[in-house]
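First the structure, which I've put down as structure tokens, then a few questions once you've had a look.
For this depiction, one protein chain was excluded, whereas all remaining protein chains were kept in their positions.
The chains carry the letters A and B, assigned in the order they are written, with residues numbered from 1 in each.
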Amino acid sequence: MKKFLSFVLCGALAVTGVVSLAACGEKKPGLTVWGPSAQQESLTQMIAAFKEANPDITYDIAVGVCAEGDGYSMMSNDPQSGADVFAFANDQLVNLYSIGALSPLAPSTVTALKASDDLTAVESGKLGDNYYGYPYAADNGFFLYYDSSVVSAEQAKTVDGVIEACKAAGKSFIFEGTNSWYALSFAYGAGGKYTPTYDGATLKSVEVNFDQKPDGGQYSYGQLGGFQLAEILQESCTKVGDDTLIDNELTSGTFGACIRGTWKGDAIKNALGEHYAATVLPTWVGIDGETYKWYSFAGCKLFGVNGYSKHPEDAHKLAAFLSSEKMQDKRFDDNAIGPSNKKVAAQEKVQKNVAVSTMMKQISTASVIQVSMPSNYWSEADAFGQAMNKFDLNDTAESLQELVVQMVTAMKAATSTPAQ
Amino acid sequence: MEKKQKRVVTELEYLGMSGWEKFCYKFISFFKKLPTVFLHFFTATIPALALRFWDAFSGIFKKLWIAMKNGDWKTRLSFLVMGFGQFTRGQVMRGVVYLVFEILFILFMALFGAGQLALFGGPGYTETTAGGWIVDPVTGQEKYVTAAVGDNSLLVLLYGILTMIFIVAFVYAWYSNVKAAYYAQEMKEAGQRLPSAMDDLHSFADTQYHKTLLAIPLLGLVIFTIFPIIFMVFVAFTNYDMQHMPPAHLFQWVGLANFKAVFGGSLSGGTQFGMVFGRILLWTVIWAVFATFTNYLLGMVVAIMINKKGIRLKKLWRTVLIMTVAVPQFVSLLLMSQMLGDYGIINSLMQNWGLTTAPIKFLSDGTIAKVTIILVNIWIGIPYTMLMVSGILMNIPADLYESARIDGAGAFRQYFKITLPYVLHVTTPYLISNFVGNLNNFGVIYLLTGGGPTMAIAGVDGAGETDLLITWLYKLIMDKKLYGVASVISILMFLITGIISLVTYNRSASVKNEEDFM
Partner (left out) sequence: MAKKFRSKKLVERGTNTVIYIILTAISIIWLIPFVFLILQSLRGEPGATTNYFFPKQWTIDNYVRLFKNQGVSASTGEIVSTGSYNFMNWYGRTLLISVCVTVIQTAIVLVTSYALSRLRFRMRKPLMNLMLILGMFPGFMAMTAMYFLLQLLGLTQNMSIVGLVLVYVGSSCMGYYICKGFFDTIPKSLDEAARIDGASRQMVFFKIILPLSKPIIIYTVLTAFMGPWGEYMFASLIANGDPSYWNVAVGLRDMIQREQLTAYSDSFQRFCAAAVVVSLPITILFFLLQRYYVEGVTGGSVKG
């Protein structure tokens, strides 16, 4: 036994020695950047370019991992030790601001950004009188991908057409409609609105009208959208699932069409080849017989500078560099990220990228800007999606309205919840 | 255990039952007794504890008073200068230790502790001012003014608690110093030899050995368990939430507001708080019961099969099962959740083979997911039970079976008459700890379903169908940052599980008979 213990101890000591030597390369004070894990390599190259562009200063820049959607949850652990520059999705603006994790942009920078970048993207970083983010991507939304040998361009214009075509060919239509991001997209299309108002980081009021009827209408926005959601979810060709399911359907050759964002473009293109096609979300016919648009969320991704950064001016410089025209161009080449810079977006290669250009068209024609939502917006939308998935289509319109009213009531209670 | 109870079943009847009936009887009477036990806990145990506590507490002051009254000047000076009494009576080492501790404490308080305590919990914090750009009116150049970080209510709270712990330690040391000084005086007066430094050292390897052994473990316990718990209890009385995240926005005391929110069922956001809490609590209990007993019974069956006489390859069967213990649980669970997904390999294969047409929602339908989780938990848990029961089976005296066989008992009778009662008797503490552990089983749920799918009801604020109290708590903290409210719920959960396990442990036979064992 003694032998065993001493063996373990010696091992421990030996490994300690080796690793402590390895850990000796201590970091000099410098900057930390957080970016999504899939873009680590690209980010490292951009930082090398930044160092090259500023040869007079020796920067020591570390790269960390943080998905844009996790900006808040990572930062909120300890904003003072968080990254100096980090990527975040624009719907986290209010929360990040509330923990002091965002530093405002210089007025001159804002003027320059307004000239070079898409105005909506720049404005998505605005809170009060200040701007808090350097936009670098304006491609966060969803639209329709389809196999043109299954669905014709004409059929792709309406929901009924898509469903019919998929059914006829025995292919699947993939739509994660129970997910909170997609669940209310029909209701928005019908004219529903959800508007949170903030005073600084405090939620002042929430305006929701899903339970109301349009002028002279018979059904509420929630009823229209909810019924359409229930109907499409319960179609025999519809499969509810995420990226993995889309991959599965592509490999097994049963892919007909799907609703997804730009990130899935390459995978679908590779699998479908010449039959790869995408278009804006199709229109749908409500229970009242009217035709409505189908809305996507429109979100941007920005670089923020930590309000507690020890080198704020350098950090701002780096953030500006990372979101510059050149870097957006590189990001499009490396990871097919849809740019917010107008010049980059206007390039032929971007326009030729079906997914990115469709996204831009979708955002400009039928979308709701995805602002900072109170956390319970997402959980309510989620619960509504789940309820619609189970909703009996033969049930009365009143019972559907009941569910809508419950959702709206719960959403309105949000003023007492923290924002998310 | 039965003797104290009003007899429903006479001793004779009880002895006449089979092992299985005995077990059922015990199981039912356990739950029947629970209310009485709890009542007993609050009406008798707690008052008795309070009384004992008061005795000990007043005893301290009595001793101090006696030391003050009867002490000579050396003892009395020890009240101010720690270790003085020992010094002047020749116990130099003890004296030095006490004195150094006092000096350290004074330094700590002067340099750090006092400042933290003065700020503790606010008000009187300095707020943080955010940074921003200013434009030089002359040159027109922009310059960044760095944020001025003020106090951080979180750090003040933490450091304040650390200071308090240190103060408690100091007061204890000071008290023992006075006591020891007076004791030394009495010894001297009685003409006895005082223990030398060498004696002291030796006692730490013998009569005081428990102090030597437990010093480091208990230090770790105080820093890494008790300190965070105290922190959590304090947080329950603050408005630490998403709008009060230090250092940008400081939290303050809010009295009992969080308790009112939880008990009044008016927790902000989730309009259905009471319903959600009830549903999750119910599922937590159902889960714990199923998870514990399915694992236990099935594990025992597997163990008995493997250990049956005449079964070969015992080692192989055992090794196969132990694989689950050896592979890190988060790997196997993540893999399981991948395999069981709506479009995971299991559903794909079943559809390929034509067994099903649509995917079975193993993890995405509330009811099915609950069953799946329990099944997966069996997969994880059986090997542990199997290992343990195998060991016990080997320990059952073979002559018991021999005599049973002579009496003509078949395999089943042997099982119910000998094996089951023996194993049950021996593993009761394991069962209890397993049950309590399952009440707080975070890993399985978190890695398999993450608590999902979301309840399809408005106003539940993200609570899922398979959420246990513990995973729900995790959501409240990590997603919603409701630190204050989460602390209140943590305290409640702690009280419930803590009391259950204290009561059951101390009533279970093996703890009671600890001293007479062997």
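In the analysis below, a residue touches a chain if its C-beta (ideal position, glycine included) is under 8 Å from a C-beta of that chain, and two chains touch if they have at least 3 such contacts.
In this text the structure is predicted, and so the values were computed from the model without any measurement.
Q: Tell me which of B:A147, B:A184, B:A288 or B:I306 is the one touching the absent chain.
A: Of these options, the touching residue for the absent chain is B:I306.
Q: One chain is left out of this view; which of B:L39, B:L221 or B:L282 touches it in the full complex?
A: Per the contact definition at the top, the residue touching the missing chain is B:L221.
Q: Which residues does chain A use to touch the chain missing from this display?
A: Answer for chain A: residues 1, 8-9, 11-12, 15-16, 18-19, 22-23, 26-27, 32, 34, 36-38, 40-41, 43-44, 62-67, 74, 77-78, 81-83, 242-244, 247-248, 250-252, 263-264, 266-267, 270-271, 334-336 touch the chain left out.
Q: Tell me, which residues in chain B touch the chain that this view leaves out?
A: Counting over the whole complex, chain B touches the hidden chain at residues 154-155, 158-159, 162, 202, 205-207, 209-210, 212-214, 216-218, 220-221, 223-229, 231-232, 235, 302, 305-306, 308, 310-311, 316-332, 334-336, 338-339, 343-345, 348-349, 351-352, 379, 383-384, 387-388, 390-392, 394-395, 411, 425-427, 429-430, 433, 436, 440, 470, 473-474, 477-478, 483, 486-487, 490, 493-494, 497-498, 501-502, 505-506, 509-510, 514, 517-518.
Simple rule for what comes next: only the chains that are shown with their structure count from here on.
Q: Go ahead and note the Å separation of the Cα centroids belonging to chain A and chain B.
A: 39
Q: Give the list of chain B residues in touch with chain A in this complex.
A: Listed in rising order, the residues are 128, 130-133, 135, 142, 144, 146-147, 149, 241-243, 245, 247-249, 268-272, 341-343, 348, 453-462, 478-482.
Q: Which residues, counting only chain A, touch chain B once they are in their complex?
A: The touching residues are 73, 76, 79-80, 95, 98-101, 103-108, 130, 178, 201-202, 239-241, 244-245, 248, 307-308, 310, 312-313, 316, 375-376, 378-380, 382-384, 386-387, 389-390, 403, 406-407, 409-410, 413-414, 416-420.
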